[in-house]
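What you see is the complex with one protein chain gone and the rest in place.
Each chain gets a letter, A and B, in the order it is written, and its residues are counted from 1.
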Amino acid sequence: MATTIEKTPATGAIPRKRRSRPGWGTTGKAYLYLFPTFFILAVFVYFPIIESFRLSLNRVAPFGSQEIGVGFDNYRRLLTSPDFWDTVKVSVYFMIGTVPVGIGLAVAIAILLAYPLKRLNGLYRTLIFVPVVISSAIAGTLFKLLYNPVVGFFNYWLSLIGVDGPNWLNEQSWAVVAVTITVVWRQLGFNVIIALAGIQSIDEQLYEAAKVDGAGTFRRIWHITLPMLSPTLFFLAVVNVIISLQAFGEINILTDGGPGRGTTNLVYQVFVDGFVGTRFVGRASAQAFLLAVMIIGISVVNFRGLRGRVHYQ
Amino acid sequence: MTAESFTLDQAKATHPEHTPSGRRFADLPVHLTLLVIGLAIATPIIIAFFISFTPLRELVSRANPTLLPDTWTFAGYEKAWNATPFGRFILNSFIQTGIITAAQVLFSILAGYAFAMFEFRFKNALFAILIGSLIVPFELTFIPNFLLISDLGWANTYAGLTVPFLASAFGVFMMRQFFMSIPRDLYDAAKIDGASDWRYLWTVMAPLSKGAISAFTIFAFLSAWNQYLWPLIITNEENMRTAQIGIRFFLVNQERATDWGAIMAGAVIVMIPTLIVFIVAQKQLVKGIAASGLKG
Partner (left out) sequence: MRGKTGMRRARWLILMVVFAMIAAACGGDDSGEATTTTAGDSGATTTTASGTPPTTVATAEAIEIEFWHAMADDLGAVVDELVDRYNASQDNVQVNATFQGSYDDTYNALLASFDAGTAPNITQNFDLAAQTMFDTGKLVPAWQLMAAGDADSYLAAPRDYYSDETGMVALAFNSSTPIVYYNADKFADAGIDPPAPDWDFDDFLATCEAIEQAGTQFCVTFGTVGWYFEQILANSGGLYFNNDNGRTARATEVEFNKGQGVEVFDFLTGLIADGHAPNLGATWSDTDSVFFAGEAAMIFDSTSGARGFQDNAEFEVKTAFIPHSNSSERNGVVIGGAALWLIDSGDDAVNAAAWDFMKFMTEADQQVTWHTGTGYFPVLASLQDSPPADLATFWSENPNFVTAIEQLATTNTKNADGSTNYAVLGGRAGPFPEIRRIIVEAYSEVLDGGKTPQEALDAAAERANQALSDYNAFFE
């Protein structure tokens, strides 16, 4: 992930001044080692950015062989269209729904998991980490069953405690919740692992000192664990924000963006415009560009944050 | 902290409630809470397992959903396996994932080595280009990549499924970080003994970095295995679908009343390989993920 920059003083890594310019011999050798990676990145990451931008300035025929140059019209129409802002809104809902809940749950579970139990540790970890290996497609499939109004379990369980369960996937407001729960669940294993790693890297002596001072469990969590965990929490926040913006598989399987456009986030709209029914590739590309601006913006904030962190350490 | 030195299983003295010994009884609430949470998290998977053995008629006719089937049936598995070539899907997934993982690991080692060990022209610029690619979201590139792969006639081929993902900037970065932590004296000594870079990389560096390499391997394996959007758009022949896409089509294309038994059977079939990887390589996997969070 982008966040791995911390240890890379990207500008100061090579003490340039002290050495003479590297010769072409070494350079050639280095380029051979680098070639496969950079070839792939050039063709499938950097070139597509240019091509994507070019497409976004065109209207491409849905039946596939003509283009009409429209300048920035795709962008203008998107930015002035309520539909576009609805997809932005849905993206933001997912973000608000998944990030705090997902991280909060993960930290709480990680604190419990860090408790030095004598046995059964392995079992709990296995049960709790398992969503890590579950794909979005499978997560969507499993939860589609749970939400099903006829054969599903969620509403049955709710009825046991006297609650009349909602129509999970067919009412807009609940569909957003349903997708959010699924994404939180699939992301939980990853988040717990990261949070646990963060907790376990906290210096034990801090706790000992606090104990001597007579601080109770919750005070120790509040005053030591959480502050010391803040870099990890920041990392989790950034990763989860990006993941929530990119939610796709669950939506594709659970709701197909519906009901209405209730769960059509930006990614999903790009997919629909680019690949479903009547294809409007130019518009899709323009949206992809706007989405990329959002994600890159968040990544940059992330870089900044990490740089700050290096300083305070 | 490096990926190598880190392991979650050192449940060592790093907890607010750390108690050196005894007090087993006081652990009970923690045990109970963890068990409940663990079961709750695993519930969707457990349910899928039981439903996969439940006949359709029982599912739609009983008043309330129950976990255990009244009559156990393999009909769901038979239907899933026969109606859709799940075997082929899983083979495709393994081929796709295998190619991507192998290439990412190999290329990352090579490029990571170059960045860690060589001085060469435009090093800083190239490193910036590498790191810059990390923040380019997939959504920006997949439409042009789709068109390019289509123009090359690679739709519905393993090449189309894999080639765009053969390199990993994250992998290069991770390898570089690790290689840089290995003392340079070793390198100088090897040079004096007349070893080439190529030999040094594979006989000294790689074995020393086994932990980091295997952590990245599993990380790469999982990301590739769970790919969804790209295989969805680049394959349209049933024979070339991956397991993830196979389950989607199986679910969406139920002609009559959805046969959840068969669908869950398909889901279980698709889950099994990753669950096996998870159980066998849990430590490596956790290490790889933790490393991505702990930044080298």
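Keep in mind that, in the parts below, a contact is a pair of C-beta atoms (placed from the backbone, for glycine too) under 8 Å apart; a residue touches a chain by one contact, two chains touch by 3 or more.
Quick caveat: nothing in here was measured; it's all calculated off a predicted structure.
Among B:Leu106, B:Leu208 or B:Leu275, only B:Leu106 touches the chain that is left out of the view. Of the candidate positions B:Leu34, B:Ile233, B:Ile247 or B:Val268, contact with the hidden chain is made by B:Ile233. When you scan A:Val45, A:Val90, A:Leu105 or A:Val151 for touch with the missing chain, the hit is A:Val151.
Against the chain not displayed here, chain B makes contact via residues 60-61, 83, 95, 99, 103, 106-107, 110, 146-159, 162-163, 166, 196-199, 233, 236-240, 249, 252-258.
Within chain A, the residues in touch with the undisplayed chain are 28-29, 31-33, 35-36, 39, 42-43, 47, 51, 59-68, 83, 148-151, 167, 169-173, 255-256, 258-262, 272, 275-280.
The rule is simple: only the chains that are shown with their structure count from here on.
Chain A and chain B have Cα centroids lying 15 Å from one another.
Interface residues of chain A facing chain B in the complex, by the touch rule stated above, are 1-8, 10-11, 13-14, 16, 19, 21-22, 24, 26-27, 29-31, 33-34, 36-41, 43-49, 51-52, 55, 109, 111-118, 120-121, 123-146, 148, 150-153, 156, 185, 188-190, 193-194, 196-202, 204, 207, 210, 217, 220-221, 224-225, 232, 235-236, 242, 246, 248-249, 252-253, 266-267, 270-271, 274-275, 281, 284-285, 288-289, 291-292, 295-296, 299-300, 306.
On the side of chain B, the complex with chain A involves touching residues 1, 6, 8, 10-19, 24, 27, 30-31, 33-35, 37-39, 41-42, 44-45, 47-48, 51, 59-60, 64-65, 103, 106-108, 110-111, 113-115, 118-121, 123-124, 126-131, 133-148, 163-170, 172-174, 177, 197, 222, 225-226, 228-229, 232-233, 244-245, 247-248, 251-252, 258, 260, 263-264, 267, 270-271, 274-275, 277-279, 282, 285-286, 289-290, 292-296.
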